[in-house]
Structures are given as C-alpha cells and as structure tokens.
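Questions regarding the structure given below will be posed in turn.
With one protein chain held back, the other chains of the complex are shown just where they sit.
Moving on, here comes chain A:
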Amino acid sequence: MARPTPNGLTQAFQALRLHSSTTSRPVTRCLARQTRTYATEVEGQQPSALATQEQAPAAPEIDFTNFSRRPARIVPASPSYFSGSPRFIDHVLKLESLQAKYASLPTVAAGDAPRMAWFKLAQFRDYVGEPVPMKKYKSLVKILQRLNRIQPEMVPGDVKRTLESFLRPGNPYAVQHVQRTVDENGRARAKGKRKESTAVVQLVEGEGEVIVNGKSLVEAFQRVHDRESALWALRCTQRLDKYNAWITVRGGGVTGQAEAITLAIGRALLMHEPALKPVLRKAGVITVDARRVERKKPGHVKARKMPTWVKR
C-alpha cells in the first residue's frame, strides 16, 4: 500500500477544490458568500461572491459527530475504582449522602419502623459481585436502618427507591401467621416439644380432669415436681378446675415429657383465652426451650469431655 505523502495530499485537495469550484455549489451553505445586506437593497447588485471566497476560504468544519464517537481514554467506571470494591463503596457513599440530605426529617422509634428484610450477607455479595466483609456490610445496614426510621408518611421517593433495592426477593414479613382457634367442638389442639419429647394436648372446658396417654396424671408422673410443671400453665392462671386436658406425649424422659406438656397446654390455653398471653409469658410457659443434647465428638469422651491423660 502506498501511503499518501503530505505533498500528495495537498495535490489531492487542490484537485478537489478545482473540481468543486467548477460545479454548482449550494449557495446557502457557504458562510463566506453571505455579505451584509439591507432591506432596501435589491438582490443581485452585490459584487461577485465567488471572488471573495477564493481569497479567504472558510475553515473546514469540525466533524463533531465523528469526534464524539472517537475513543479518547480508558477510565475507571467508578470513582472508587482503586479501593478494590467500587460498587460497595459507591453504595455506601450514596446512602450516606441520602442520610445527610434527609437528616432533619422526623423519625419514629426503631420498633415502630416498618420491618424490612435486607439482603443477607451472601445475597448482598452476589448483588454487588464483590467479597464484602461482614463488618462493612453491617455498617451499611446500619445506614439502611436509620433511613428506614424516617417517619413513614414522609419518606422521600428517592429514599424509598434506594431502600427497596436492598430488599431480598420475596418479602418474608408479608406472610401473615394464621391465628389458630378452638374448633367447632370447643377443643383446642396444640403441640409442645422439650428435649426429645413431643406432647399433643387437646384442651376443652371442663372440671379439671387430665389424662396423659390414657393414664391419670399421678400414674403418668410419679414426681410431684413433674406434675406441677406439666400443669403450670393452668395453675399460674388459676384455671386448674376449668379445663379438661387429653394429652398424648411421646419420646424422651419424664422431665422432658412434663415440660413438653407445659408448653402444649400453654399454647392450647392461649387459643381459648388470648388475653392471658402476658401472664403466661411472665410465667415462662410460652417460651420455647430450644436446648438439645450436644452431639458427641470424636476424640472426646462425651460432647466436650476429654479422655483422662495417661502417662505413656
């Protein structure tokens, strides 16, 4: 390929100009031809415009469309490029600016703010595509919580949109728990668990009869303490003689079975009388004891016990 020399280029341009001057050009396009005219003057009286054009040719127009489509630089997409986690830092800065912007808006107590299910850490890492540490994500959630505490009627649109972008898909707080009630025969059926035991209680209004696995309470539980704890929900609310309970309990030992019954009776009683909830909560009846036996580990005698040290 023969590259055009500068001399060759000028020659080519001259050839072009010669060619263009001979052919008829659109008159309106040429700036140099437009001279000042008055309204009283008659067109056609001006001196030949072509001559002036030859003396001072107009500068070539900058091709803006082409220039703007030409690449100039490779630059980072985000100002926090050099931090290594630009998307996360951009999110934090955006949230901080929002917080500063709307700092004067009234807030509600943290408990009264709408419940929001923010991304879990793993989901957030997927969302930004960067390995964000737990601590940094917690600081981001803190800002989210502060923005969420703005008085619900006055939340600005941009805050609302930003907060929604941090919600995990499928709102877990939208699911309403079904309040279970007494059935048509006046029975309240509830389950309770403790250790390995599971108890199912059917509670009806009555005179205080209790049947555990077809046996009376005294036969089922030898110890007084177990009997006390099984009926603790009825005893602390003074309803021992107002309900009959028909109980099935499986698995575990005596204590576990008794305390599983406590929980089940407490739940069944709440179906009959929901107003008792604070009393029962205080009596420790509706709190689930989630402790289970810790598994045995290899190298240990029990869950944590180490074998005795033997010399040689």
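Keep in mind that, in the parts below, contacts are C-beta pairs under 8 Å (C-beta built on N, C-alpha and C of every residue); 3 or more make two chains touch, one makes a residue touch a chain; residues count from 1.
Methods note: contacts and distances are computed from a predicted model.
Colleague: Using the UniProt record as the reference, specify the protein name of the hidden chain from among "37S ribosomal protein mrp4", "Rab GDP dissociation inhibitor", "Phosphatidylinositol glycan anchor biosynthesis class C" or "DNA replication complex GINS protein PSF3".
Modeller: Answer from the UniProt record of the missing subunit chain: "37S ribosomal protein mrp4".
Colleague: With respect to the chain omitted from the figure, which of A:S83, A:N171, A:N213 or A:T287 is a touching residue?
Modeller: Of the candidates A:S83, A:N171, A:N213 or A:T287, A:S83 is in touch with the missing chain.
Colleague: Can you name the residues of chain A that touch the chain not displayed here?
Modeller: Interface residues of chain A facing the absent chain: 62, 64, 67-84, 86, 89, 93, 104-106, 129-130, 151, 153-154.
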